[in-house]
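What you see is the complex with one protein chain gone and the rest in place.
Letters A and B mark the chains as written, and numbering starts fresh at 1 in each.
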Amino acid sequence: MNNNHFIFKITLAFILSFSFKTIAQTDWIKWNKADYTYRINNLVEKRNYSFDFNNPGRFLLKSLANAYWFFISDVDGDNCSFNPTCSNFFILSVEKTNIVQGTLMFFDRFIRDMNIFGKVNHYPRVLNGHFYDPPSLYILDSDSINYIPPSVVVKNE
Amino acid sequence: MKNLFFIILIFSSIIFSQENNQLVNDNLFSLPNIKKFADYLFCQKDYLRAANEYERILNLVQNDTIEYKIALSYLEMGNFNEASTRFNSITESSSFYKSAQAQSLKLVFQIGDIVKFRSQYLYINSNRAYLDSAGLASLYMFSFLLTEESLPNEDEFVNAFQIAEKNKIRNFYEWKKDFPEKSPLKAAIFSAIIPGAGKIYADEYSDGIYAFIATLAAGYLTYDNFKAGHDFRGWIFSGLAVGFYAGNIYGSAAAVQIYNAHIRFDFVNELKAFLEDKNYFLQVFNFCN
Partner (left out) sequence: MCGYLKFILFFSILIPIKLFSQDIIQNQYSYALKLYNSEQYYDAITEFKRLLFFDREKEYVYDANEYIGMSYKIGGKFSEAILYFTIAEMNTDNNEELFNSKIEIVRANILRRTISHAVALLDTLQKDKKFTVNSGNICYWKGWAYIFDDRWDEAAHEFSKIDSCRTLMEFCKNVEQEKYSVSFADIISHFFPGAGQIYASHYFSGFLSLGWNVLWGYLTINSFVNNRIFDGLVIGDLLWLRFYNGNLENAVKYVKEKNLWITNRALDYLQFDYQGIKP
């Protein structure tokens, strides 16, 4: 029993000596007392029901989107495996480009959403497990493409 | 007196028989003790604490070795600006001067300013006596892989590196020279002819098949509904068919751009991994073994 305890201690000391080197990184920035909370985080995303009053076109588009989300999308469950969702993707695409290009991006997204086989090793994920697929990848501007490999979990969208 | 002498002799031999060289004098904050502790922290990779301890020494006495270690600490932590300032403050008379200058130039490369690195290298290169010339020459040649400038001759390129590295370097050279990028325009044309073909060209096989099926299905439903006299439904499905068709063409071009970004990403990652492994071809001082 004493021998086993001794061997355990030596093994633990050996493992700990490696742990020091990886843990030293946490002290590369001077930190203070943490303000942590006992609360459990809610990973469910809240809808953005805001309106854009500056632009009549965007106001109309956002109103239609809000109506769709409120009466249909929030009732029929979580059907889109992407983040942002297809409807949100459409809004963001139109905001980034224009109505025509945004619509084309939306149809392309819809086809990719129908594909139940090709997503797993193709898109990175966000924390809630959905596939990360932002509109910036599809605006036909190679400089705006921030390629993220599929193995990565995106934390700050 | 003699007895007292022997008592003290025995007593002191017991006390001083232990190895007590760790505590140099009676002050933990004396220069030698601070240095011992700082060196320990440095070797434990506790770089910020090590740098702070080394700063204490510098507040009392100027020392280029300490300055170099502070610079290395900031370099390891990724604080390139501070590291660069520290490397540049090392005097010419120091034995670390050459290495510090080389590290400072390497930092410019690490930050990603390849153009600045190349121009600084060419400017300083005339003063060969001050530089880790072989290593920096390799790094300079390597930088061609990361710019849009035309590559030099293959033999000239490969000969700038050590024999053990040449095979890998030759592979990088050939990869860069015949970079397997694809054309978004070609993808769009393929998809215009056969829906989904452009996606398959971009290696998106399943997306291509779905694009084909969606466009075909919408087209068929359009035809079928118009044939059956359901005009309203016919127009809806025709709108969907046009949308899927146009979206598939657009999406194919976008897919090729993402494909190109992917292969560029993989290439740059391989280059970075190689550079990290070779420590950017520069000499490394190991203060810990």
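By our rule, a contact is a pair of C-beta atoms (placed from the backbone, for glycine too) under 8 Å apart; a residue touches a chain by one contact, two chains touch by 3 or more.
All values derive from a computational prediction rather than experimental measurement.
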item: Residue ranges of chain A at the interface with the undisplayed chain; value: 9, 12-13, 16, 19-20, 23, 26-27, 30-40, 42, 44, 71, 74-79
item: Chain B, residues in touch with the chain not shown (by the definition above); value: 1-2, 4-5, 8-9, 11-12, 15-16, 18, 20, 22-23, 26-28, 33, 36-37, 40-41, 46, 49, 52
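Simple rule for what comes next: only the chains that are shown with their structure count from here on.
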item: Footprint of chain B on chain A - complex, ascending; value: 20-21, 24-25, 27-30, 101, 103-108, 110-112, 114-115, 117-118, 137-138, 140, 142, 145, 147, 149
item: Residue ranges of chain B in contact with chain A within the complex; value: 44-49, 77-78, 184, 204-207, 210-211, 214, 243-244, 246-248, 250-251, 253-254, 257-258, 260-262, 264-265
